[in-house]
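Encoded as structure tokens, the structure appears first; notes follow it.
Only one protein chain is missing; all other protein chains are in place.
Chain naming follows the written order as A and B, and within any one chain the residues start at number 1.
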Amino acid sequence: MLNKIYDWVDERLDITPIWRDIADHEVPEHVNPAHHFSAFVYCFGGLTFFITVIQILSGMFLTMYYTPDIENAWKSVYYLQNEVAFGEIVRGMHHWGASLVIVMIFLHTLRVFFTGSYKKPRELNWVVGVLILGVMLGLGFTGYLLPWDMKALFATKVGIEIAASVPFVGGAIKTLLAGDETILGAQTLTRFFAIHVFFLPAALLGLLAAHFIMIRKQGISGPL
Amino acid sequence: MHRGKGMKFVGDSRVPVNRKPNIPKDYSEYPGKTEAFWPNFLLKEWLVGSVFLIGYLILTVAHPSPLERQADPTDTGYIPLPDWYFLFLYQLLKYEFASGPYNVIGAIIIPGLAFGALLLAPFLDKGPERRPFKRPLPTAFMLLALASMIFLTWESVVNHDWEAAKAQGEIREEAQFDTEAEGYKIYSEASCIGCHGNAFEGGLGPSLATTDKTAEEIMEIAKNGVGTMPAGTFKGTDEELKELATFIDELTP
């Protein structure tokens, strides 16, 4: 039955070459932990992507209850964590995932650095990777404010003050982030929500696509 | 493969009639211990992923994600703390060479240089050598950066008063009271309000809303201090103190 459906689609869209291209590429021995246990360091990139998928999914589900509004944000988070079935777990996955993804991307960066894998011809992929790290940190920073609890508000105040200390344009950056020259309030929360949920994830998906296409094109760097 | 003239298509589309067989490449194409990505290698990756997921789920169940009380911008006594992976930056700003007039060094220049160097690493370290020991400078810089990040994070963690922070952030019940009452006027005009909050919810000092101390004990503390609260903070008359202590004693959450 499934084969019939596959053939039916394949006849019309010729999907076999696309699919075989993804499936049939060789993975060298030196990155395979089954052959050398030390090759587990090559897993960090894959795990980063795995947590990213969890983050995207759990984040999508969290917005079913979350309200980006200074009067209701905290209440909605409190509600979804304490009243909704499995709310504690879904929020927990998003919360701990945010930390784990930083750990994993950090380990992945170190692996690539110490194996010298960023050298010619893989320079561009390294640059894209560092940009992904930047986007991840941005996601962490903007997401920290969303529960609108004490630590969120005051940590964001510190963060915005740091941004404001940029020479010349600091004030404008601060206003652009916070939505107001002096108040960190309603407009800051909606802005951070938009950045966290739409702008940065869009950038992240684009960069991830570039990252993967380049890996596929160039292959994994050889053994040391 | 048939190309060009004489090629047959499905209907009026540009999909060729001749199906390519959906079979994996011959395994002799992966010599030695090299193996196919699908399904051989991916299976191993997913096994690692499954073990990881189990640990991850145990973590989320064992440690519910923290939620402090609702943000109150007027509570200026709160000591802020960023998420753990920004702690090293936060700590950097506490040092004299990176704070006050030199804030821009700690906030912009040092992190900017570090991130810029990381971003441009392939163009700074252009030699063909890949082994860490054969390119001592990049390795040394990375280890140095790593060591300073770990050190700064550590310093930040040991210098933070975690218990005070926990008490500051706790979800507290607010007291119901009459802001026109004599007791509240005394409270807000004395320095009590600075540490114990506009609504007795606490701040630098503990919450008074849920205190189980008697009026006598409260008077005693206001005069002689307790813990980090210095003696002689209350400057009013004894009658005012009595009124205040009774008022606090009668607060109900």
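The rule is short, and it goes like this: contacts are C-beta pairs under 8 Å (C-beta built on N, C-alpha and C of every residue); 3 or more make two chains touch, one makes a residue touch a chain.
By definition in this document, contacts and distances are computed from a predicted model.
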Missing subunit (named according to UniProt) among the choices "2-oxoglutarate ferredoxin oxidoreductase subunit beta", "Simple sugar transport system permease protein", "ABC transporter ATP-binding protein" or "Menaquinol:cytochrome c reductase iron-sulfur subunit": "Menaquinol:cytochrome c reductase iron-sulfur subunit"
Candidate in contact with the missing chain, chosen from A:13, A:60, A:84 or A:176: A:176
Touching residue (missing chain; options A:15, A:39, A:137 or A:186): A:186
Sites on chain B contacted by the missing partner chain, in the whole complex: 74, 76-79, 100, 191, 193-195, 204, 228, 230, 233, 235
Touch residues of chain A, complete complex, unshown partner: 70-71, 172, 175-176, 178-183, 185-187
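Here, only the chains that are shown with their structure count from here on.
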Parts of chain A lying in touch with chain B, wherever the complex brings them together: 6-7, 10-14, 16-17, 19-20, 22-29, 32-35, 40, 43, 46-47, 50-51, 54, 70, 74-75, 77-78, 81, 88-89, 91-100, 102, 109-110, 113-120, 122-123, 126-127, 130-131, 133-134, 137, 140-141, 144, 147-155, 157-159, 162, 165-167, 184-185, 221, 224
Partner chain A, residues of chain B touching it in the complex: 10, 13, 15-16, 19-22, 24-25, 29-30, 32-41, 44-45, 48-49, 52-53, 56-57, 59-61, 63-73, 75, 78-86, 89-90, 93, 103-104, 107-108, 115, 118-123, 125-132, 135, 138-139, 142, 146, 168-169
